[in-house]
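Have a look at the structure below, then the notes.
What you see is the complex with one protein chain gone and the rest in place.
Our next item is chain A:
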């Protein structure tokens, strides 16, 4: 049984010819001789590139009137003549935040302060910023 099957397979496919050759010969008799051609194109990648997000934060655009409708004001140029300086955050906002601990201790946090906040001429007070005299001349 197995031997007859084996001889039948051998008769159909001669030794050395890869399988499927017989099928190809059938399609060749119908006329089209090649596989369909294709063309590689990288130009359509621009539809992907315009969807990729940027990484660096842009500078805010110039407005005619300040403050803007949302209340934003650009930093003063040139910077005020004070012994300390408070930088803007990376989104160009004022770095003042609220903090709450223990459920009832509310604090205001001012980050990104550089310079001398303990002004030596201000006797008996804390840092100049906490006394509410932000931006004013010390006595």
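One rule holds for everything that comes next: contacts are C-beta pairs under 8 Å (C-beta built on N, C-alpha and C of every residue); 3 or more make two chains touch, one makes a residue touch a chain; residues count from 1.
As a convention for this text, contacts and distances are computed from a predicted model.
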| item | value |
| --- | --- |
| Options "Cyclosome subunit 8", "Large ribosomal subunit protein uL4m", "EF-hand domain-containing protein" or "Phospholipid-transporting ATPase": UniProt name of the undisplayed chain | "Large ribosomal subunit protein uL4m" |
| Candidate in contact with the missing chain, chosen from A:49, A:64 or A:99 | A:49 |
| Residues in chain A touching the chain absent from view | 49, 52-57, 77-85, 87, 90, 114-116 |
